[in-house]
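Left out: one protein chain. Kept in place: all the others.
By written order: A, B and C. Residues from 1 in each chain.
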Amino acid sequence: MIGLTTEQAAEIESIRATPSSTLRPVSPGLEEILHKSFPVLDHGIIRVVDYMGDDSAIVQAARVSYGRGTKRIQEDSGLIKYLLRHLHTTPFEMAEIKFHVKLPIFVARQWIRHRMASVNEYSARYSVLDNEFYIPQPEHLAAQSTLNRQGRGAVLEGDEAAEVISLLRRDAEQAYDDYSTMLNDPGSPDHRDDRSGLARELARMNLSLNFYTQWYWKTDLHNLMNFLRLRADSHAQFEIRAYAEIMLEIMAAWVPIAHSAFKEYRMEAVQLSGTAVKAVRRMIAGEAVSQENSGLSAREWQELSAALDLPSLKAS
Amino acid sequence: MIGLTTEQAAEIESIRATPSSTLRPVSPGLEEILHKSFPVLDHGIIRVVDYMGDDSAIVQAARVSYGRGTKRIQEDSGLIKYLLRHLHTTPFEMAEIKFHVKLPIFVARQWIRHRMASVNEYSARYSVLDNEFYIPQPEHLAAQSTLNRQGRGAVLEGDEAAEVISLLRRDAEQAYDDYSTMLNDPGSPDHRDDRSGLARELARMNLSLNFYTQWYWKTDLHNLMNFLRLRADSHAQFEIRAYAEIMLEIMAAWVPIAHSAFKEYRMEAVQLSGTAVKAVRRMIAGEAVSQENSGLSAREWQELSAALDLPSLKAS
Amino acid sequence: MIGLTTEQAAEIESIRATPSSTLRPVSPGLEEILHKSFPVLDHGIIRVVDYMGDDSAIVQAARVSYGRGTKRIQEDSGLIKYLLRHLHTTPFEMAEIKFHVKLPIFVARQWIRHRMASVNEYSARYSVLDNEFYIPQPEHLAAQSTLNRQGRGAVLEGDEAAEVISLLRRDAEQAYDDYSTMLNDPGSPDHRDDRSGLARELARMNLSLNFYTQWYWKTDLHNLMNFLRLRADSHAQFEIRAYAEIMLEIMAAWVPIAHSAFKEYRMEAVQLSGTAVKAVRRMIAGEAVSQENSGLSAREWQELSAALDLPSLKAS
Partner (left out) sequence: MIGLTTEQAAEIESIRATPSSTLRPVSPGLEEILHKSFPVLDHGIIRVVDYMGDDSAIVQAARVSYGRGTKRIQEDSGLIKYLLRHLHTTPFEMAEIKFHVKLPIFVARQWIRHRMASVNEYSARYSVLDNEFYIPQPEHLAAQSTLNRQGRGAVLEGDEAAEVISLLRRDAEQAYDDYSTMLNDPGSPDHRDDRSGLARELARMNLSLNFYTQWYWKTDLHNLMNFLRLRADSHAQFEIRAYAEIMLEIMAAWVPIAHSAFKEYRMEAVQLSGTAVKAVRRMIAGEAVSQENSGLSAREWQELSAALDLPSLKAS
């Protein structure tokens, strides 16, 4: 399996073979995939290692009730949708999920910006990192966007793509070789008995940002949705989005009602500014509204046109 | 049962009678008491309604390993003690616990100061509060301390205690009567069909701080220990300490290794200031150290003497 | 001045009379009102006691530049609007504000739910509370809403309003009298030399939730906006909204560009759900969309109609 040694895969299977009895609420959808490893990118994985609560935890907290919190699916769904629509976010903090993730360091650097989470990362002060680094698939080797300073443009073509891949691979291999040499790793061909080896906390600085690290990452459902809203969005960098999209599916297995409300009121929702609201009112009343008379900037007009599928955009 | 209606007790029993199968780690000690209601003060309760992780979650996160994280009890215990001693607190965030608590409002006001937690409180904007208020037991009716501006002194005696209890009870009953009248509660003897009743969000302001409220409160083990360190301490107000002491026992059932390390390295630990360290070194070397030549203030000397059981204090 | 003793007012004037020199960025609008006390409700106040940064702090952080961060007002404004529109919230954390607030306890209980803030409250364990409590103005004595379980309906009329006010006042006065008696306050008419007085931490439980407390409350601009979005909203309880509306004006004086963007992209913005987006697209295309064929629930249709000023609502 990608990203797992045989031993690790066996350990996961052994855990999955020994269920326990619990008096806690259980999410059948999540139990189905608990501990299983989902491959991401070329060597990454993501898997759920623990969780607390399900859709009913949201309802129970919102009602501050004694029982399981669930009355009828229909009512629970209505309440969860209401809560999300009206920014009553605290009941969503009552469900918790813990992931084990293997990811390139540059992805980890974006991910860690989400502070309302707990994290324990594999320590390269304490242990030696594996020789695993990320090389993008050719179809993800995009040129710098000329429209958006922090976006990707068209896919690189021909020998430019090939050269990029070759440079990335060569430099990563070189970096790891020299990392082993500096550590004076007994397994390294450069090992010399008369050397002591550089401290691991120093040698690691030679590795590049596409090397893989791993961590345990735990957050609550409210903060998971904040993460997914930004990182499963089309403006997020492809590599972190690859993780977020799997997490979105995991969320659907775990809390199906909250997931459906999240799609409706966050992922597919459109926010209209005060000025845009006025323009939309006029459009609905049948007025011919243009960017010029809308009060919106060119960029905002473009965003509104895209969101509402306005003909002005289709024409251009 | 104190603090529970028959219906609530039945609901709890029904939940406890229907275990589920899970692939998650399970804490046998906590399953034993899950959902059960522990009485606190005269009408309060505390009970655990959900949890995630056990001692092995701490170990697993610290090692960032694939498996259950437990090798041998002995090793796990050594690691957990090491982590706590050296302020490596993040692995303790990996276990989570959720309580249902019924508590007087003035206790809730102290409790909520712990911000690293999630809370959903019964809403007195949305629902009518019950007629339940806290009256201290006579042995807890303490005089204002004359030594410590925020502490209690000796227990009140004779008719002073009786009068306090009588005033507290009379005022709370009056407040609730008038709350019902203002709400124009159909069950109230003062109900009048020609009145509409004051909004609940306004009427509640007439209730006093000893009325009971309830909430769901969720936090991780690291923050639970921060809470317990302050609130199970002898300087905490008796009423919140009554909750904290039960939570400390719950912690022992849930994560026995962490609980034992917590007692050793936090609850029973003593912090010596830089100056106190120097004084203690001299004491151990056999020097006669007094407050005057110690460099410590009178108050700090007293604190040190109490902590180390110095004869100077016993003499006085 | 409401809510201030002569001595306090004099202390504030003395501070305002002694400016210092600083190399920090300065907000002229906020310096104008710094330390000044704004009255709220019958005995409350709010005043700014310190701040850090201004609009340029947002720009400086977003650009990670060496200088003041301001190029031209026009550019800064465009950037701040862009950041807010696209949920790039971290630069707004770079400006900070600290308030001194005097407020009824039931308002403080709503306020403290905003956890991303620092707070130090006047301690009723340590000191005796003043005899000040909130009595609503007659025009704010609203009946319980019959439509919204947590809202207000019409204003109470005639003797119902008079009776509510009379009950609130009577109970608060009684509570404070008995608080003084229990404390055995030397200034109380009930003082007896043979009594020791109940501990302050216990006596306070007799006070009702409309008594005033005070605190220092500090937060950053991002979290201030989160607070204002919920608490200056028409669904917030009137009493906390009274504070939030003044804070909104203070924000305008402090960071005028961010304030204007906040109004446009948060306060006056409308969020359309995925289903609502589809309905609006059809409306703009000239289709006759009704609740029935929109896919929206009756309640969501009503919310959309109100937001977009749809004729269907005007007709009803």
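In the analysis below, contacts are C-beta pairs under 8 Å (C-beta built on N, C-alpha and C of every residue); 3 or more make two chains touch, one makes a residue touch a chain.
Every value quoted in this text rests on a predicted model; they were computed, and no experiment measured them.
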| item | value |
| --- | --- |
| Option touching the unshown chain, where A:92, A:134, A:217 or A:262 are the choices | A:134 |
| Residue among A:87, A:202, A:285 or A:306 that touches the chain left out of view | A:202 |
| Omitted-chain contact residue, chosen from C:40, C:94 or C:199 | C:94 |
| Where the unshown chain meets subunit A, residue by residue | 104-106, 109, 112-113, 115-116, 119, 123, 125-127, 134, 136, 141-145, 149-154, 156, 160, 163-164, 167-168, 171-172, 174-175, 178, 181-184, 195-202, 204-210, 237 |
| Residues of subunit C in contact with the chain not shown | 4, 8, 11-12, 15-16, 18-26, 31, 34-35, 49-53, 57, 60-62, 64, 66-68, 90-91, 93-94, 96, 98, 100, 118-123, 214-216, 218, 220 |
| Contacts of subunit B with the absent chain, listed as residue ranges | 78, 85-87, 90, 113, 229-230, 235, 263-265, 267-275, 277, 280-281, 283-284, 286, 297, 300, 307-310 |
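Throughout what follows, only the chains that are shown with their structure count from here on.
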| item | value |
| --- | --- |
| Interchain centroid distance [CA atoms averaged], subunit B/subunit C, Å | 29 |
| Multi-chain contact sites of subunit A, meaning residues that touch two or more partners | 90 |
